[in-house]
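Only one protein chain is missing from this complex, and each of the others stays in its spot.
Note that the chains take the letters A and B in the order they are written out, and that residue 1 is the start of every chain.
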Amino acid sequence: MSGRPESLASVVDASAPASHVAIEASSDKTAGRKQSRDWGLIISGAMVAIVALITIAGPWIVPHDPNYIDSRSRLMPPVWMDGGSWDHPLGTDGVGRDLLARIVVAFRTSLLIAIAGVLLAVSIGVVIGIVSGFLGGIADTVLMAITDIQLSFPFVVLAVSLLSLTRPRPSVLIVVLSLAAWPMYARVVRSVAQQERGADYIIAARAIGVPQWRILGYYVGRNIVPPVFIVASIDIATLIVLESLLSFLGLGVQPPTASWGNIIAESKNYLSSSWWVPTLPGVAIVFTVLSFNLLGDSLHRYIDPRSAR
Amino acid sequence: MGAFIVRRLIYSLVIILGASIAAFSLIRIVPGDPARIMAPNASEEQLATIREELGFDRPIPVQFVDFVKSAIKGDFGHSAFLKEDVGTVIAEGLPYTLRLALTALALALIVGVTLGTIAALFQDRFLDRAILTIAVLGQSMPAFWFGLVLILIFSVRLGWFPSFGYKGPKYLILPAVTLAISLLATLIRSTRLVMVDVLAQEYVKAARARGLRRRTVVFRHAIPNILVPLLTVVGVQLGYLLGGAVVVEAIFNVPGIGLTILNAVLRRDYPVVQAVTILMAGGFVLINTIIDISYGALDPRIRREMTR
Partner (left out) sequence: MTETRSRKPAQTSASLINTSFNRRTLLKGAAAASGVAALNSPIARRAPWIKRASAQDDGRGTITLLSAEPFFGSWDPSSHTILANIHAEWNCFDRLMALDWETKELKPQLAESWTFVEPTVLELKLRSGVTFHDGSPFGAKDVKASLEYMTSDQVAHRAWYREQLQVEVVDDLTVRIRTQSPYPGLLYTLPVTSIMAEADVNNPDRLKERYNGTGPFKWKDYSQETLTFEANDEYWGGPPQLAGFSYQYVQDPGTRLAALQTGEAHVIERVESEQIPEIEANPDLRVDTTLTTENKWLIFKAKMPPMENKLLRQAISFAIDRDLIVDSILEGHGRVCDAHVAPIFFGYKPQENTPTYDPERAKALLAEAGYPNGEGLDTLVYVTSVGFYPKTREYGQYITQALGEIGINIDFQAKEPAAWLEMLYAETGAHLFDTGWMPPGIDPDLVLKAFFYSGGRITYYDDEKINALLDKEGTADPEERLTIIGDELLPALMEEMPALPLFTSELISGVSNKVPAFKANPNSTWDLKDVSLQE
């Protein structure tokens, strides 16, 4: 009924033994290229390490209480601008809170919510995708119908409803964000599973008595990791930005807790007068997401079973 | 093929019905009373009168059956806030959103495929990383922030484009750019992925071996081959596109259905929320069906599966 063997997975895996051919084809450059890849791995690894360090140590290394309101020192500019001071290296926000402290502690809120949201979305998507793609038939139809309903459902309606029903606690936010993201994974995983179901080596593995769970876990599992990883590394940014959209509607991380999203949303009217407040959290988002994406790219070679061959 | 289309049609109806049930019940159980929003300081009795007049005092299943009955006849109800039939509201808003979404999609496709192809050609080198950074930048900027930056620069400071509303094609450019930016990352990334594989295919290598120039190979052989898989990515992205249209239309005050549904959700305008959800679900299903059929037409393996 829903004959849809395509989607990003088939996009990703369209031509099986591609990547290593590409490397072979330019064998004269391979050595230099490999080295640069290792450099890429080191740099992106270092970036992720910085992000992790700030996330873990954030609350202890900030010079100010991120939530302390000192209205007498509102909207101070960052240190490199006229009137800035080292007391508030990135300046202060509309009620005089230290912007650096808020951005740093927001690593925890924003990143953890986004990562948890992505992980939850991946788990839902992988389970539904595998079941759907591997079993086929009526289960497939029903599960894909649910996926399509979710995909076609306007996110504003979902978010406003669910977040107004309960309080926008982090746990609820994670669920709402993952609801927006999981269908993509379900589709990607399903098409990989569908392709694998008929693959010769799977049939062979079955024939020699490899148990079903091992086939799923090993043979299918290793093929879904690369596409899922790529989607997930972009989705972290998508979810961070979605959280800021929710903050814009007053439904995101609740004040006074700082998140990148709510700092931007609360200060968006300062864009022309005190641009740094709504802009600097964006720098943190870009740095974080870029580090994940670069690491993902560099790791791709190691994760992808084909290019590792 | 005929059987496929029938099955596909039934499937689409299930999706639309599922989405409308979800929208119908969600918007009604959420706190916030449309009667209260219409008359903030009215008494309970006055509110009860308003609810009765609007028909919102009846049990939700009864309201739903009623709604489906009239929806089949093409009557999607009446918006007490907009003072118009919901069908009219949508007919007025849809052209704006379609124009916006299509322009943004075209922009994103052109830029995304170009940058993705360049990234693939320069795989793992500086240019590849630079393009990845652009993609991530686009993905990391909240649309309401980026839209305001564009307005500040291009409408307020330079005066090149109008800042809000819709009265002609000039109004389309800033919102379309804002919307396109958020699609760009996925498009660049998937183009790059597919392109890397396609470039390594035997026929591409053969073409190169025949002495064709690299540019010719990319344009003649590689790009046509990635468009079909990209179409699928676009199909999935459509949901995000409509979601993004909500924010962009709000920032630029484009009177499309995105702004309509945002306002409707915020003031609990039930009939409009229901109808726009159905429209969005319907549009999503329709476009994906078209993609499936065209995909099948292009790939015989899938055509066989469809007619099975």
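Convention: a contact is a pair of C-beta atoms (placed from the backbone, for glycine too) under 8 Å apart; a residue touches a chain by one contact, two chains touch by 3 or more.
Note that the structure is a prediction, hence the values are computed from the model and not measured.
**Q** If I consider the whole complex, including the chain that's not displayed, which of B:25, B:49 or B:114 touches that chain?
**A** B:49
**Q** Footprint of the hidden chain on chain A, which residues?
**A** So the residues of chain A touching the missing chain come out as 67-69, 71-72, 74, 94-96, 160, 164, 167, 249-251, 254-256, 266, 268-274.
**Q** Name, in rising order, the residues on chain B that touch the hidden chain in the full complex.
**A** On the chain B side, contact with the omitted chain comes from 30-33, 36-43, 45-46, 49-50, 53-55, 77-85, 87-88, 91-93, 95, 99, 144, 148, 151-152, 155-156, 159-160, 162-165, 167-170, 250-253, 255, 262-263, 266-268.
In the analysis below, only the chains that are shown with their structure count from here on.
**Q** In angstrom, rounded to a whole number, how far apart do the mean CA points of chain A and chain B lie?
**A** Roughly 20 Å separates the two chain centres.
**Q** What part of chain B is in contact with chain A in the complex they form?
**A** Residue list for chain B touching chain A: 4, 7-8, 11, 14-15, 18-19, 22-23, 26-27, 29-32, 123-125, 129, 132-133, 135-137, 139-145, 148-149, 152, 156, 182, 185-186, 189-190, 193-194, 196-201, 205, 229-230, 232-233, 236, 239, 242-243, 246-247, 261-262, 265-266, 273, 276-277, 280-281, 284-285, 288, 292, 295-296, 302, 305-306.
**Q** If you look only at chain A, which of its residues touch chain B in the complex?
**A** That would be residues 1-8, 10-12, 14-15, 18-19, 21-22, 25, 33, 36-37, 40, 141, 145-146, 148-149, 151-158, 160-162, 164-165, 180, 183-184, 187, 230, 234, 237-238, 240-241, 244-245, 248-249, 261, 264-265, 268, 271-272, 278-279, 282, 285-286, 289-290, 293-294, 297 of chain A.
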